[in-house]
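Every protein chain of the complex appears in place save one, which is left out.
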Amino acid sequence: MAPYANLPLSPAELSYLYSSLAQDPPIRPDGRSATQFRPLIAESNILPSANGSARICFIDGTEAVVGVKAEVEQTHENHLVAQNDTRDGERTGRPDPSSAGSWFEISIEIPGLRDDDALPVFLAAMLTEALLGDGELTLKLRINNRFHWRLYIDVLLLSQPLSYPLPLLSLTTHLSLLSTRLPALISEGDEDPLFSDDWEASTFLYTQPNSNAAGKLHQSKPPITLLVISAGENIIFDPSRDELAVAEAVVAISIRQNLLGHMEVVALRTIDAPSRLTASGVPRSLDATTGTNASVSNADAQALREEDEGQSVWRPPRGGINRAKLSQMMATATMENGIGQEVMGGLAGVQGS
Amino acid sequence: MQADRRRANAPAGGTAPPFFATIPRESLKRPTRTRKPDEHRKIFLRTGVVPSASGSAYYEVPPESDHTSDGLLIPSSSSLKITCTVHGPRPLPRNAQFSPNLLLTTNVKFAPFATRQRRGYVRDASERDLGVHLETALRGVVIADRWPKSACDVVITILEGEEDCFWGSAPQGSDASKGKAGGWGMMGVLAGCITVASAAIVDAGIDCVDLISGGVAAKTTSLGAATDGGALILLDPAPAEHDISAACVVGYLPSRDELTEIWMKGGVGGHSEALIDGAVRSATLASTVLAEAVKEAAQSRLGVSGGDDAANGALKGKDTAMTG
């Protein structure tokens, strides 16, 4: 079981939390609004031996460091030729996004978990999927027809995962990719690549805001993954551990900024809600200690629990997420001047300093 | 990935496999989709196939057409064959803590011969990932608080997995040409896993809020008939037949109209709603087969003679063609 799922909360506390989150507007334990992020401390370019790096520390004490390293690797023969054949030259030389998944590698290390545990595997798959998106990063990694960069993105969670670590890891990866620089290419064409050893001349993997100020197109940015939960009718972003414990559904939405400056969804996954593992409360009508109904048969007890329907005492949520609510989640995340742009803008500010 | 220490493995330095010359590309004909975009392939689903397990089911999606006439050794399109066994409810494992709910664990494994490139006995990252997806899908369906202090294992073996793309057009030596699933084929496999696990759990008699079924839809740019701004949403895509650019799998509860599992990836590009709708439609189609199979199994176990058609169906299982 994931370490963040061990919750020292009683059914009464869960019920209290849930009903305050389900109010309109929701009342969160830390007083945030539904779309407000927790404050965080971020810095980038902290590791001199990596192509790009970042560190983010959340206010609850969880901290992650990401280092990005790049290596030159030979692109397999025929790889691009085959593409030319089948696509009538329409997408000439464009690498196939599905096979280019091996052009970068994400490894996640979480203290207390083994490498082959399900959680790091799942997190790495989620981050990879978001980065692959529509193959834009793959285009950036291409050097020429014969060579490409291979990126190693190593994510290190320094603290115990107190809440679901995905947003933290995603934001740190985003920041480190923004700061990633690759040496400038001197050679031309399909010859063996030769790079400038002047680090000042190196180019950013993701273009910087100042470098193409004249261009009408917005800069592209690596995607970020936001965690969204639903409680009652409400949609709540960036849940803390306690809020996750009462969530009816947990969805991870990866968004990116496209060239027109709009946010768009690139990947979506539901995450197992830890609330399903919580213990349910005992309705008052079943409580043996109050003496009202000391002995009821099992069938009657179950019927009473059912009829209570989680109204008076906590009961783990059942079922999934409504489709309308899912659409609402995606719309809120990608909204103009919404939370997605706010978070990305905030992280871009870190880059400038 | 560590080496498998429990079994006697083959020696490290084996003989080189025979290498066959590449066939000229002109002779390779890619399979084409003959069914409509909103049509599902036929599904065969049957429960109660493993007598020793509490619940079990077998799921198969045969290829749409036989391409054996090509005279090639490797079939150009793949099919999907999945078995699922459910063990439980049974006592918690000895080292586990007290749990007030049913502790559901999933175990998804490709058989070593399921894909063209052999899979090892140790579960790799993609199989673990599938297991997590399946667990997410099932947790929301099972009424876990009715089963205190017990565990339930859902074990899925994929006997034949779907390919990621057409092997003939895949670049030589790349992962895709070796038939190693990990991309789009996985999405179809997950949809099948959800449907078959649902049948097996109901067969085991574990309380569920609904009959969950899995569905997959893909966005492709290969077909000319542009309906949605150049992109076409296809239900139940066979990866060998299309150039898929994005896909979405859902675990759908038809009577509650809810989703317990969504997995969307690829260049969605603003079509996310259409993709989810497509996947839900595909899941609805699969759920008709699922409901029929579960109903037949329940009838035959109750000893109800439901006329000739039910008796035949119990013998032959379900083989239903569906259109949207």
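Which chain is which? They are A and B, in the order written, and residues in each are numbered from 1.
One rule holds for everything that comes next: a contact is a pair of C-beta atoms (placed from the backbone, for glycine too) under 8 Å apart; a residue touches a chain by one contact, two chains touch by 3 or more.
By our rule, contacts and distances are computed from a predicted model.
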| item | value |
| --- | --- |
| Protein name as given in UniProt for the chain not displayed, "DNA-directed RNA polymerases I and III subunit RPAC1", "S1 motif domain-containing protein", "Vacuolar protein sorting-associated protein 26" or "Cyclin-like protein" | "S1 motif domain-containing protein" |
| Hidden-chain contact residue, picked from the options B:T157, B:T221 or B:Q299 | B:Q299 |
| Listed residues B:P63, B:G131 or B:P254, member touching the removed chain | B:P254 |
| Chain not shown, touching residues in subunit A | 285, 292-293, 296-300, 302-303, 306-307, 309, 318-319 |
| Contact set of subunit B toward the excluded chain (per top definition) | 52-54, 85, 87, 89-94, 96-98, 143, 147-151, 153, 155, 202-203, 205-211, 253-256, 291, 294-295, 297-299, 301-302, 304-307, 309-310 |
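Keep in mind that, in the parts below, only the chains that are shown with their structure count from here on.
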| item | value |
| --- | --- |
| For subunit A paired with subunit B, centre-to-centre distance based on mean C-alpha positions, whole Å | 26 |
| Contact set on subunit B toward subunit A in their complex | 1, 25, 99-101, 125-126, 128-129, 131-133, 135-136, 139-141, 143-146, 164-165, 169-176, 182-184, 209-210, 245-246, 248, 251, 253, 256-270, 272-273, 276, 280 |
| Subunit A to subunit B touching residues, read off their complex | 76-79, 81-83, 85-86, 96-99, 101-102, 116, 118, 121-122, 124-125, 129, 132-135, 249, 251, 258, 264-273, 276-277, 279-280, 302, 305, 315-323, 326-327, 330 |
